[in-house]
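Here the complex is missing one protein chain, while the rest keep their positions.
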Amino acid sequence: MPAETIDILLAATLCLIAWRLLGDRDHVRAATLFIAFGLLLAIAWVRLDAPDVAVAEAAIGAGVTGLLFLDAAGRLRPRGDGRRRERPISGGRIVAGTAAALACAVGLTGAILALPGVTDGLRPLVAENVPRSGVEHPVTAVLLAFRAWDTLLEVAVLLVGIAGILAIRREWAVSMRARRAPDPLLATFARAAAPVLVLAAGYLLWLGSTGPGGAFQAGALLGALMLLLALAGVAGPARVPAAVQRAALGAGTGVFALVALGTAITDGTMLALPSGAAYELILTIETAVAVSVGAALGALVLAARPRRTGTAAPEGEEA
Amino acid sequence: MTSALAPIVAAYLVVTLVPVLVRMGRGPTTGDRMLAALLTGTTGVAILALLGRATGPVGALDAALVLCLLAAAPVIVFATRMAERERE
Partner (left out) sequence: MGEITDLLGAALLLIGAGFFTAGSLGVLRFPDVYSRLHALTKADNLGLGCVLLGLAITASDAAVAGKLVFVWLAALVASATSCYLIGGTALRRAPRSGSGRSDAR
């Protein structure tokens, strides 16, 4: 009984937050509510027995995206600030909008109810083949053994995305230099947290073969590490030269592609991992992907820093 | 007894989130909203830990717990950005 209570409470709270933030004029407030929404959604995913998604939601949905929204919101003027008179919404529009929303809701509910009852879906098929994949965890098996091609493309998309952002800024890498004297507490925190984050990332990466974890989650922690070091101003001794940064960004796609090419040559089918070496290959790919994801996420947030006035970023700027 | 109590406390903690969310809505400063976000994250960690006990030992939970801590990340970035902006 308590379990259902939690679900009902969570669902209600999530709906309330979503309702509140969508119509919000204050962008900063909306962005903060979005972060809270992401955090609660992560709990909901755990309740739905999807811990892998929960971790991704907390890291990316609440952490990275929320952060980016917050930063952007801070630079926008609030809506309806008087420069442009907002027309009141006509009654007709309200009716039409409500009708459309109701129709969607009814349609969706009908579709869901029409679905067959709880079935096993693909689970038996996956369970059957997991032993052949080289790992024990079904999610990892699906991501990196059965549907590796999709994952490869996803990693490539991430690379393209960050490349696009860097291109817009006309830089080759993001600067990790501190903008001001480092706050001593933050600096100490960063120095203390750094090895912990590395260990935790490694642990999650290794755990991925037997339980929820893997490249993406580890990458999120590494991205947080990069961010922390840069913002705390302690990246000095650990300053990453631009070339290394670019290598890190490309590593995931590169290694993945190499494996794909290799298997295509030896086996005829891309990414058909040989059963003997499957585990090692998956681990290698995951490590490279984790590094890439970390570098990409860190770069994504750091790239949103306003450029210091008057400095054009030369190529290969020290990062 | 602890295991039986865990889901109840978890459900209760979801309720304690409501005042926090109200504060998040009201503000007035962004700092208020940030601390509300922080409290939401910490409460989330507690809820997850309790749920983990309720549903049995799953390594899953640890990952989710660790990442709930990443809720601190937006706060740190926000604070640093604010300071940067003042300097500029």
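The chains carry the letters A and B, assigned in the order they are written, with residues numbered from 1 in each.
Methods note: a residue touches a chain if its C-beta (ideal position, glycine included) is under 8 Å from a C-beta of that chain, and two chains touch if they have at least 3 such contacts.
Keep in mind that what you see is a predicted model, and the values were worked out from it rather than measured.
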Next on the checklist: Touch partners of the unshown chain, restricted to the chains that are shown, please.
Outcome noted: A, B
Item to check | Among A:Val130, A:Leu186, A:Ala201 or A:Ala303, residue touching the chain not depicted | outcome: A:Leu186
Checklist outcome for this item: Residue list for subunit A contacting the dropped chain reads 28, 77-78, 183, 185-186, 189, 192-193, 196
Item to check | Hidden partner interface residues of subunit B, rising order | outcome: 1-3, 5-6, 9, 12-13, 16-20, 22-23, 27-32, 34-36, 38-39, 42-43, 45-46, 49-50, 53, 57, 62, 65-66, 69, 72, 75-76, 78-80, 82-83, 86
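Note that only the chains that are shown with their structure count from here on.
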Item to check | Centroid distance [mean C-alpha coordinates] between subunit B and subunit A, Å | outcome: 18
Checklist entry - Which of the residues in subunit B come into contact with subunit A in the complex? => result 7-8, 10-11, 14-15, 17-18, 21, 24-25, 27, 30, 33-34, 36-37, 40-41, 44, 47-48, 51, 54, 58-61, 63-64, 66-68, 70-71, 73-74, 76-78, 80-81, 83-85, 87-88
Checklist outcome for this item: Contacts from subunit A onto subunit B in the complex sit at residues 2-3, 5-6, 9-10, 13, 16-17, 20, 26, 28-29, 32-33, 35-36, 39-40, 42-43, 46-47, 51-52, 54-55, 58-59, 62-63, 66-67, 70-71, 74, 179-180, 183, 186, 200, 204, 207, 210-213, 217, 220-221, 224, 227-228, 231-232, 301, 305-306, 308-309
